[in-house]
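There's a structure below that I have some questions on.
One protein chain omitted, others in place.
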């Protein structure tokens, strides 16, 4: 648990970080393999901090909706664990992969068992597991209800155009799904599981909504109780070791907090017991994580002292 | 930071955990590739908890010295960072490898740059870096001084027989060192760097000494100040994502605390701001980490509520 | 060139080999991943030898049609080279892969460029190349015309049930095709290229027909001239180094002749300047090549002296 030492300084820190991001020249590279995302204006940046029982603080373009993409894997994982419990781990591991988010190398060496639920192959398996006994419509409905309840916002929706765009171009994901199926680790037709997966990735949220939606992983008094305390810890552990693909170690080293990124440029970061932080900037670093978002989180952690590895909350 | 909620219950919890370990039938498998270690009695178990400014609590065989092996990588890393600072990261990464502790696969794909300082290849590079401008004797002297200062115990020493045993049989490490050298990522002759490396791994400590030696990573009032606060966080982050080889994700998931294991059966775990915990039991699981030690730490974390991912210290 | 030393002994040698195959207890394992093939009676064996200008010799079940599967890659390669010439090599290599026929490992490391046209990924690219400027129906028509002309037999056809069976279950091939497409090395939709590919694999031939169809690669007087002499040599070279997947070295070592196998249990082997030999037995060895077929070819080569590596035809 990190200690929330200086809450009254937070608004100024957020403005400062947003100003620095706006002034940055190197903004990374917008993901171009999903046509609908390639057109996003890279000059956007937002940050939002939600704390249980307190107003959400924001800076920058925090009211602009963006595609949360792989951040959705977090919500689908929570949903899957709620439905299947530890049975899920029969089909997917809990280890960092050491390879890129869409790598097939380990999947071949390990005979179709993905390393963790946050790389694409693992998230496809998670989605497939939720589709046991649920239609795609029902599964996506359950996911939206979960996210809306977490965020306390009924307006959150799926952008069908983005989902359709990825269905047309997501050949790497089709390769992963068919490969999983060839090893018997996909129960449904690849098209069905991927259809659901692409829609789940196409959830759109603003930074404010995303920060709020992360509160259930903060825990403590005033946070929504959607999963058990034990599960909160485990999901946070997975975010720490696996949440940024083969850049997870770097994020833990620089930021020191569990987080999950998406190629839409969003990152959700949890300060256990204290806050949920969402950042968004569309340009990506070479791991496929938001370049300015990671930088902003590094600055926020340094200036607030928030870190799960700190002895005393940064004093 | 975790909260130290019930210090007065700790002695009873430790006794309970030691009793459970003693009663366990599945004790894992003692490492057999270092002849001197293969002869260790597998029926041993110890646990020790050190807290800044308080007496160290122990249970089991906490006064029996054992070979700390790869736990030494932690101390050598701290020493190397103190001497070279961030220059070290030019030669070694900060990412989990996803492969076993002595794998050559990623080392080949990534042209001789080890993934992190806690797999063998990375630790060999760390040792080699400390040997810049120091003889092996000086480097090992500095390491011993560091560990003795951290533990507050001048009796800690290196077991030369274990070092000699590994020099004769450590062909996998020779392979790694020569491979690193072939890529220009070893400044000294492999024999020299490995001679130092094998001696560093052959440091012997009791569980009590090891728990005490970990206090510098706990931080907070009363802990020895051997490295800066910023560095404490970063070393803890590396322990969390990389400290148990390709079982790091599992340890984070089950225990929720940064730790570093060795094939001698020891594990050092940090509860930031609260405690340093050492466990020892010689039998290993298939990742090469102590089987009963991991189990004991999982129980300790569950019963104390200690976890960097918990919202409120487990209350 | 091998020397055809003892043609009058051939009928007796064939009968002997067929008798030995029939008496064999270890017949390998019939491919079970294509449902239509899993039902084949494993107790079948056939061998046929075609020589330019001479009657085709046979033994065993040489009139039973079987699915030629990957042997078809040979004919499609000849067709593709005829249409595209050396442009084909921009998209696929000419090296043995050292990995199994459906491996994705090298395909990932080499960014979607298959090692050779005889592993699945490479054959899918070859088929895709033939589909430039041709509909699937036209491409398959051209392939059938080529095979029928080579074999001098208009009755050769495609088994639609086998093709349909593989379309339903061929997830590994779908994975490869989507992966190729994600790297821009597939011009057509994966479904279209694979539809064609599965139909090409579903060509049915008897051993007699297959031996006759191989005559165009034997060359010399009396052989059908479907491709140039230079191309005959190059296709034979590819068969030698890549024709049996990661068992190619073993086939070259034991048989000493260029060949191409299929999971239907057929193998076509060329004795340059002398003969085309087809064997068929459905049970496969662990490389996915006909177990008894390989054994029969090893015996045939030993007894006839046929080998491209022999100094004097085995005298």
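Chains here go by letter, A, B and C, matching the order in which they are written, and residues are numbered from 1 within each.
As a working rule, a residue touches a chain if its C-beta (ideal position, glycine included) is under 8 Å from a C-beta of that chain, and two chains touch if they have at least 3 such contacts.
This one's a predicted model, so the numbers in the text were calculated from it and none came from an experiment.
**Student:** If you put the missing chain back into the full complex, which of the shown chains would it touch?
**Tutor:** So, spelled out: the chain left out of view touches B, C.
**Student:** Identify the residue among C:88, C:218, C:263 or C:300 that touches the chain left out of the display.
**Tutor:** Within the whole complex, the residue contacting the unshown chain is C:218.
**Student:** Looking at the whole complex, which of B:179, B:197 or B:245 touches the chain that is not displayed?
**Tutor:** B:179
**Student:** With respect to the chain omitted from the figure, which of C:238, C:277 or C:297 is a touching residue?
**Tutor:** C:238
**Student:** From the list C:65, C:170, C:214 or C:247, which touches the chain that is not on show?
**Tutor:** Selected residue, touching the omitted chain: C:247.
**Student:** Considering the whole complex, not just the chains shown, which residues of chain B touch the missing one?
**Tutor:** 103-105, 107-109, 171-172, 174-179, 181-182, 190
**Student:** By the contact criterion defined above, which parts of chain C meet the unshown chain? Give residue numbers in ascending order.
**Tutor:** 1-3, 93-99, 106, 115-116, 218-220, 223, 229, 232-234, 236-238, 240-242, 246-250, 252-253, 256, 258, 272-273, 307-314
Note that in this section only the chains that are shown with their structure count from here on.
**Student:** If we look at chain A and chain C, which chains touch each of them?
**Tutor:** Joint contacts: the list comes back empty.
**Student:** Measuring from CA centroids, which chain ends up nearest the centre of the complete protein set?
**Tutor:** If we average C-alpha coordinates per chain, A lands closest to the whole-structure average.
**Student:** On a C-alpha centroid basis, what's the spacing between chain A and chain C, in Å?
**Tutor:** 48
**Student:** Between chain B and chain C, tell me the centre distance in angstrom, where each centre is the average of that chain's C-alpha atoms.
**Tutor:** 55
**Student:** Please list all residues of chain A that touch 2 or more other chains.
**Tutor:** In chain A, no residue touches at least two other chains, as defined above.
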